[in-house]
Each structure stands twice: as structure tokens, then as C-alpha cells.
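All protein chains but one are shown at their positions in the complex.
Note that the chains are named A and B in the order they appear, and that numbering of residues resets to 1 at the start of each chain.
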Amino acid sequence: MASIEETLAATRMFRNLTPEQLSGVAALGEEAEFADRAKLIVEGEAADSFFLIREGFVALQTEAPSGAITIETLHNGDPVGWSWLFEPYLAHFDARSRGVTHAVRFDGAALRGRCTHEPGLGYELMRSFASVIVERLDATRLQLLDVYGATVR
Amino acid sequence: MTPRTHRVVSRRRETADTWTLALESLPGQRLPLFAPGQFGMLYAFGVGEVPISVSGASTALDPLRCTVRAVGSVSSALCATAPGDLVGLRGPYGSTWPLAEAVAGDVVIVAGGLGLAPLRPAIHHLLAHRNEYERVIVCYGGRSAAEMLFVPELEEWRGRFDLDVDVIVDVAGSDWHGKVGVVTKLVELAAFDPDNTIAMMCGPEVMLRFAALTLLTRGVAKERLYTSMERNMHCAIAQCGHCQFGPMFICREGPVQRYDVVEPWLKVQEL
Partner (left out) sequence: MTDVAPSTPRTGDTVIVERGALDALLGSIARQGYRVLGPTVHEGAIVYREVRSAADLPIGWGDEQDGGTYRLRRREDEAVFGYAVGPQSWKQFLHPPRLRLWRARRGPNGDGLEIVEEPTDVPRYAFFGVRSCELHAIAIQDRVFLPGAHPDLSYAARREDALLVAVNCGEPSGTCFCVSMGTGPKASAGYDLALTEVLDGGSHRFVVEVGSDRGALVLDGVPHRAGDVADARDAEQVTAYAVTRMGREMPDVDLRALLYANYEHPRWDEVAERCLTCGNCTMVCPTCFCTSAEDTADLAGEEAEHSRRWESCFSVQFSHVTGGEARVSPRARYRQWMTHKLATWFDQFGTSGCVGCGRCITWCPVGIDITEEVSAILFNPTDSTPPAEAT
């Protein structure tokens, strides 16, 4: 299995980080394993971590009276969680494992502290997560367009 | 061209408004031979004709299958037929999926919603000639589980070791435990060699553009993406003018076209 640093270096969203920056982030990461139906992130709780899925299947969900609704699923190589970067640092959705998921958990709170002293790192992390948010927003919009309905426009 | 009478052998409901009809020819006659990607014109007595996706070519064991969505008077009449009813059919028309060009390489099939129907004969061909191709990957997206086509067959395909089938829905019900998101996600996750891949896409125009972008980002060359265009056909023989898309008659220069050929025209508003 690749080291955390190697994994970060191979992840597209972090391609702009320097080796030192990658090293710094990797130092705040640790391996984590989640059993079937275990939650990586709990809606409403403090968002102090983010994850990189090594291998597994994670469903982003929200609770409705009818039960949990999955709004998106995340897979190998995907990051999970960006609320650690944005005030008030509270999770917006649940992230629940389907089957066993191996991931790397990063200490978001500590990373936030580092960023206030190292604006360069902060800027790069913002860029990285912004790119993910843009991708997710595009996908969400596509889902909203309901393209499979009978309408042309 | 005049339709020939055919008999509806069976019909299967795929979704709330989509049915697959199985057709056979009358004694002494032969079914037209549809190559993957080609379409036919189906005639409902007194109501009219519509172009239909041939979703399964006829073989010695299987009747011809076409998948029809009930959106107008003709398609609704066709979807209301019962086994034993007679309809008119003429064809084959149009261009075909590039199955010969794809030989010795990977094949990525990206389908959205009803778009799986015209791709199904291509998948059958790939499976029937499996040794001629490298990896075969099917990425299928739909609005929800209830709006997917050919579910039993999809499940069967997923069980094969020589085929990668993955499905994803835009909207998950409480009983959906699969992937949720856009079909481009499946393309991102798929393992194929971009330098040696032909992609065949079919679905709503918006989906096509995003799927194409994802494939191009992965490194598949523009000339190796193919799509099936949809327009309304009246004559199906490039003489009525309805199916024109820029300079192309979709009934003749399509429906299957190379994506780099249609893409600039897709950008023209109200073409």
C-alpha cells in the first residue's frame, strides 16, 4: 500500500502542492477503516476532519422523515468533506460507508491552524478544495437539470 | 418505401412510459436486418409512423426488439399494442456504431436514460465477438432506478467477468443502494486505455456534452467518440427535410455520428 504522502502526490486535486506542502499535510493524516454503515462524517457535528478514500464506497446522505436519502456517492480516490475549511466548520451532510471503506483521515483543525501561519499552504488547499467543489457543483447542476426527462431544453 | 406488416410477439414495460416490443415477420417473409445503431419506422394503423430505436436485432432465437417511449399519439398507440397485434415496419435506415473500428481496443459505452436502447445491439455484438475487443465497459446513468431500461439484462451483464457494467442514478430512492450522481462519474472511475479506446455515447444532449468532456479529459481523441443523434423523421430517406441538423440528414448521415463532427453544430442555438 502506498504511503499517505505518495497517495496525496498521486491525487489530482493536490497536484499544485509542493513536496514540502504535501509532506506537511501527510504528517497530519492517519489510516482509518470504517465498517459497513459506519459514518465518516455526522451532519451537524464539528467538521474537524476530511478524508481521502483509498478503497470503498461512501454515501453522502441527509435524514428525511422517510429515511436517509443519498444525494451522491463517493468512490476510490475521492475526497470526503470540505466543511473543515469554511466557517462555522460544521458538517452539512452525513457520510456513511457502504461495505468496508479504507480511507486516510486528515486533521482538519490542525491544518486550519497551520494555514493561518502559512498563507501559501492555505491558498493551495483552498484551490484544491475549490476545484472539487466546482466539480461537485457541475455534477449537481447536471442532476438538477433532470436531463432524462422528456424535455429537449 | 412502404412498411411491411409485422406481428407484435410480446411487449415488456421498461419504465412508466417506455415499452420494448418484440416483433416477428409474417409467414413467408423475413425481418429486415438492422445493424447496431440503425433505426426503423414503425407504423400504427391510421395513426402514423415514428422512428424507433432497434434495441435488439433479430436472430434465429430472438425476435426483433424495439424500445418505444409513449410521448405522442403514434408512440402511445404503439405502446398500447398487445401480443398478436399487427403493425407496419420499414427499414433499416441510418448509420451504424463503429464496431469494426473498435476492434483490438477498449470500448467504453456511455448511456443515459433511453440512450441505452440504441446501444443495446452494440453491446450484444461486442459480447458475441468478445475476443475481438479488449476491455468492454458500460456506464449507464438514469434519473432513478425506476427509469432505467433493461434492468434484468443489466443485472445479468454485471455478473459476467468479461464486461464492466456500472450504473448510477441522479436521484436515489430509499431503496437504492447503488451509486448516486452523474454518469460522467462512472466514466471517471472506469479503467480503460485512452490511447486505444472508442467511446459510444447516447443520451440527452446535455449529458453527451459532459460525457464527451470527461472522455476528452481522460485523453480519448475527439475522433474516437461517437454518438447517436435524435431528430424527428418523417420519410427516413433524406427527402422530407425534417431530420436536418446543419448539413446532415440524421436519417442518413446519422443517427450514429462522430462526436467531433456534430459538436460544433450542437453549439449553434436553435439549429
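We take it that contacts are C-beta pairs under 8 Å (C-beta built on N, C-alpha and C of every residue); 3 or more make two chains touch, one makes a residue touch a chain.
Predicted model, so just to flag it, every value in this text is computed and none were measured.
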Legend entry - Touch with the omitted chain, as defined above, among B:27, B:46 or B:152: B:46
Legend entry - Interface with the unshown chain - residue positions in subunit B: 1-5, 43, 45-49, 69, 71, 86-88, 230-232, 234-235, 237-242, 244, 246-247, 249, 252, 261, 264-265, 267-271
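In this section, only the chains that are shown with their structure count from here on.
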Legend entry - Footprint of subunit A on subunit B - complex, ascending: 17, 69, 71, 112-114, 141-143, 147, 168, 170-172, 174, 176-182, 184-185, 189, 203-207, 210
Inset, instruction - Can you check the complex and tell me which residues of subunit A touch subunit B? - result: 57, 59, 66-73, 75-76, 98, 138-139, 142-143, 145-150, 152
